[in-house]
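Handing you this structure, nothing more for now.
Below is a slice of the complex: some chains, not all, each in place.
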Amino acid sequence: MARFITNNSDHAGRAPGTLIFVGDRKVDQPALEALEFDADTAHVIKEIGVDQMIKVRDSKHISWLDITGLHDTSLIKTAGEVFGLHLLIQEDILNTGQRPKCEEYDNCIFLVLKMLRMDKSTGHINAEQLSLVVGQNYLLSFQEEHEDVFDAVRDRLLRPTTKIRQRKSDYLAYALMDAVVDKYILIIEQFGDKIEQLEQELISSAKPSHLEKIYNYKREINFLRKTVRPVRELVMEYKSAESDLIEERTLSYIKDLEDHIMHATEAIETYQVMLNDQLNLYQSMVNNRLNDILRVLTIFSVVFIPLTFLAGIYGMNFEYLPELKYRYGYPIFWIVLVGITAIMLSYFKRKRWL
Amino acid sequence: MARFITNNSDHAGRAPGTLIFVGDRKVDQPALEALEFDADTAHVIKEIGVDQMIKVRDSKHISWLDITGLHDTSLIKTAGEVFGLHLLIQEDILNTGQRPKCEEYDNCIFLVLKMLRMDKSTGHINAEQLSLVVGQNYLLSFQEEHEDVFDAVRDRLLRPTTKIRQRKSDYLAYALMDAVVDKYILIIEQFGDKIEQLEQELISSAKPSHLEKIYNYKREINFLRKTVRPVRELVMEYKSAESDLIEERTLSYIKDLEDHIMHATEAIETYQVMLNDQLNLYQSMVNNRLNDILRVLTIFSVVFIPLTFLAGIYGMNFEYLPELKYRYGYPIFWIVLVGITAIMLSYFKRKRWL
Amino acid sequence: MARFITNNSDHAGRAPGTLIFVGDRKVDQPALEALEFDADTAHVIKEIGVDQMIKVRDSKHISWLDITGLHDTSLIKTAGEVFGLHLLIQEDILNTGQRPKCEEYDNCIFLVLKMLRMDKSTGHINAEQLSLVVGQNYLLSFQEEHEDVFDAVRDRLLRPTTKIRQRKSDYLAYALMDAVVDKYILIIEQFGDKIEQLEQELISSAKPSHLEKIYNYKREINFLRKTVRPVRELVMEYKSAESDLIEERTLSYIKDLEDHIMHATEAIETYQVMLNDQLNLYQSMVNNRLNDILRVLTIFSVVFIPLTFLAGIYGMNFEYLPELKYRYGYPIFWIVLVGITAIMLSYFKRKRWL
Amino acid sequence: MARFITNNSDHAGRAPGTLIFVGDRKVDQPALEALEFDADTAHVIKEIGVDQMIKVRDSKHISWLDITGLHDTSLIKTAGEVFGLHLLIQEDILNTGQRPKCEEYDNCIFLVLKMLRMDKSTGHINAEQLSLVVGQNYLLSFQEEHEDVFDAVRDRLLRPTTKIRQRKSDYLAYALMDAVVDKYILIIEQFGDKIEQLEQELISSAKPSHLEKIYNYKREINFLRKTVRPVRELVMEYKSAESDLIEERTLSYIKDLEDHIMHATEAIETYQVMLNDQLNLYQSMVNNRLNDILRVLTIFSVVFIPLTFLAGIYGMNFEYLPELKYRYGYPIFWIVLVGITAIMLSYFKRKRWL
């Protein structure tokens, strides 16, 4: 399946707002978990049905409803109906090939972005879609698979004195996005390490395997860039959302997040430039090496050419070939050979070909 | 005929608004079909003359008049007069080399864009012009040839409870454009599959046929980019049209469409970058391969050069060539040869030329 | 003379507004022609002196005064005084190295652009400067040489019922620019044909003559781009001129013109990209071809190297060279040669070097 | 550690505003120094505890509190509490991987930028983070290590009649940034010298060591660009800060600083272009050189090929090989050889291959 654009062949021609799951089913069973909190209390609710959703929606506390696993369209539809989500939101949650974006609706702000994970063994970066719906007193999060980046946020929520407990859903959404972006930076940094190390290897000796490495890194960096760049726009739109869901005091945090994502984007661009430079370096190194070999070997052959020719001359069977009769013909022959060789080598030396 | 700009040599110097068909005649006979609908009823009218057009225009229902085949300028002129279309609109409908655009007129919004189709056998992308005129209670669509992307929309219109039945011509125009853009994404995705597969092939072994493939893909991607990019602008202008033809509730759908087209544009750009990278990879792979061959072969030749020279020496006919008389001359000769070969090979090994 | 910037060495240090003709004299004698028209009448005046100019200026009809041939500075000065043109306008008319631009003055709008012509034999594009002064009831046009692109406009003016007869000087100026831009598109299209045809030739077999072709096309496309691109700006400024010389009803025509010029610019850019791709393709094809030749030939030589060596061995004159005495020495020698050749070829085959 | 993005793996998932030192500990012990001044007096305070901080904060004089060494988070926390710094400021001060930025808070303006130093021996550029907090009557500066660029500013502060003594903290912050930017320009200039010198060397003779040099310069210039470019934005934001901390009379100085940083950015970009050009030049020079060698050597070999072939012919042992019996066979043979050589050389000369 094309990795840089998602397969929505099932989608073509369907009515907008049609609920179809587009993507790979990554978990067996969707998992639902709610976390209700305010400054004083916080507790987790595990078994969630329609009733619990309604309770969560109507609660005076702030609630975070986390749904993991998207293939069950009826579940999304139920949630959509309970929380009054626009049909397009429901469709976007189910289509895992969304471009990161921030959209304001009457009753909520809808955010889609990608969580990244690096497959240690292959070095491939995998993206998973995260949809967030920021409502008045609730936050809905939809992920394809359980990601541990949210565990730290969950822990902070359960600890009594943390700042996050005093804030609302807008801050909680910020905190989740911050965790996601921190993961971006971590992955970029790991790539950076590899790329900067590759540079060292290249300078000491360029090998064909490096070519494949450079190319692989380029592809992953392309993927990173395509995933991370639109997030900046998303954060800017979130910051300047007209909705009163975003509290004044959250703004400087969102601005800080914008800064992080900007930092990440710049680092990606710098690594892109570095990879292009490394490709050039690789090719120059390989060329230089071949040039060296060819130069030395060619000179080696060239030195032997007149010698072999002379040996051929005196291997001829002319009846009247006077040099062959000379007493010192053979030693003189060798002296001539050595002389020719010396002249050629000194010529090449003078021309700096050696 | 130049594919990236249309032949309008017949046009040069003519008065603006002159009605001439510019393009290839793709159907024998223009086909007209009208579809009248409101929330309750929907029916198709097949035989359309001037009278039917006037009836459609004056009907209280929403009507979609679809004209397929553009070479009959008188037909376009008739439609233009019935619906009061500006001369420039009529001219643009007939000139199939239009750049995608959105223009607001007093009584309608005029949209031109391209429908794409991929020729499975050659991999070429063909573009066909689609003109839409969004009026108060009617939508006119003009295509060069019948395209099946609209069938799904037509089916939805004929089914009683669909949302599209409750909306007006602005939503219908959106629905058609959505179908067109979904087709774009489908085609980009198919290209993406090919390009990502080519990558695998390249890394395992680069062949000259890959060069032609890369180049063909580049040309098609160029064509895609030129066709798709201006559509984003078109959608943005449609969204922000001042006309009251666009209903408030349609806006979030158009915004969603804008998102799709943006997604498509970014994917195209990513594939362009990938193709450039692949071209580089191809050239590096081919160079590496040739370098390997040349290096090994050159070394092979070089090893034989002194050996052949020595054989030449002892093929000489000097009368006084003492080595030839030695009892063990020949075996010693072989030992020397083997020695020289060993020294050379170990030297090349040490230099890492082998 | 540098083609991409005009020689104004005579100009350096002179007062701004000094009237000097900068360019090549292309006609022997300046030709003046006036065309007076309104919705009812239209007639051509051939012999134009100062009196006629004043009459034209004060006439109630719309007049188009066309001056061909710019080397007579006194003529331009006279016209300038009669129509009250700013000194800078007069200077710009005479300096044929102007950059396309649109400038609003108190009593007129001044437009400079280039008319293009393709020299069929050399494929060179020649540019000629066209200056237009749009006044209340007159249009002045200044060209270096007679261009037939205006003939169609002149014919339309002389025909009674055309739209152009009902309009004012702003529409006439638009009509002239439209003719000029249509010529641009025609030339771009002819180039496009050549470039797309070159692509076919390249893929079937790359020849050194293609290199020169690509480079020539690049230069001409560069020239096209430099000439055409600023025209878009010009048209935009003309459209948004604050002057009341531009009538409301002309605006949609100017917008259409803007679209054409945009289309032209995009086509130019696409062809630039294609030429760069073709250059890469050319080089890859040439390299591939040389690589193929070198590979095959090198392998051919390499196969013979050990054979020749062996022949050398048995050409040696050692007294004790037992193989030479064997009855079947010679046939065995051939068998060995064939064996070595077979082993080498199969090795190369296995390595996919053949 | 990746140089172009900072390791904040400890950070991922933590609450925003968590105080952790991210970076290398560069000094043993944090050093604090305060400098209190107004137009009349100026004195240095060395031993700084919480009490002194409070005194500094509440003093009517302008105070500059300089903290060198950031690993002691409790110290930063204390300072943060005394001066009422937002938690995000404290976090940013401690995270030495910040992107240069300017942020306005209610009570202060927060600036982060990098100080650069060039390691003379390796040519590497090292960056160190400088954080400035501009308050009503104080300036806090946080650096990782003592930098001598500030000494000149300190001296000026201690001299009685300098302008800096008559100004406030906004001007002091400007003066520090000016010193930092002057250092940037100095480093860019030193790089410029090296790059322009490299150009001379390249033109006279390109060596493989130049390749590594070019690549090293490219990497450092990349690093410079990434560090310097965002500073322009920073200065612009500082200039247009809405806070009344920035005095009117300081503005033209900040504008001057903006100019310097712009100058620096443009020089960096010019050197980037030059390095790319040099890389091309290097490769062309190396290719030209190899081409020359290969051409000459190939021609040399080619001249000998028919000669050696002829010698081989007359080394054959056919019983009936008449030329061998001729009295003048051998001299004629030599004449033929010389003739063939002359013909070949003149052919190569005529073809301009020599």
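The chains carry the letters A, B, C and D, assigned in the order they are written, with residues numbered from 1 in each.
Simple rule for what comes next: a residue touches a chain if its C-beta (ideal position, glycine included) is under 8 Å from a C-beta of that chain, and two chains touch if they have at least 3 such contacts.
Given the structure is predicted, the values throughout are model-derived calculations rather than measurements.
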Note that 4 identical chains are shown, then give how many the whole complex contains. 5
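Everything below uses one rule, namely that only the chains that are shown with their structure count from here on.
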Can you check how far apart chain B and chain C are, centre to centre, with Cα atoms defining each centre and the answer in Å? 26
Centre-of-Cα separation between chain D and chain C, whole angstrom: 41
Which chain C residues touch at least two other chains? 315
What topology does the chain contact graph adopt: line, ring, star, complete, or other? line
Throw together a list of every chain pair that touches. A-B, A-D, B-C
Give the list of chain A residues in touch with chain D in this complex. 149, 151-153, 156, 162-164, 175, 178-179, 182-183, 185-186, 188-193, 195-196, 199, 203, 252-253, 255-256, 259, 262-264, 266-267, 270-271, 273-274, 277, 280-281, 284-285, 287-288, 291, 294-295, 298-299, 301-302, 305-306, 308-309, 312-313, 315-322, 352-353
For the chain B and chain C complex, residues of the former touching the latter: 1-9, 11-17, 86, 88, 92, 97-99, 101, 103, 105, 205, 208, 211-212, 215, 218-219, 222, 226, 230, 279, 282-283, 286, 290, 293-294, 297-298, 300-301, 304, 307-308, 311-312, 314-317, 321, 323-330, 333
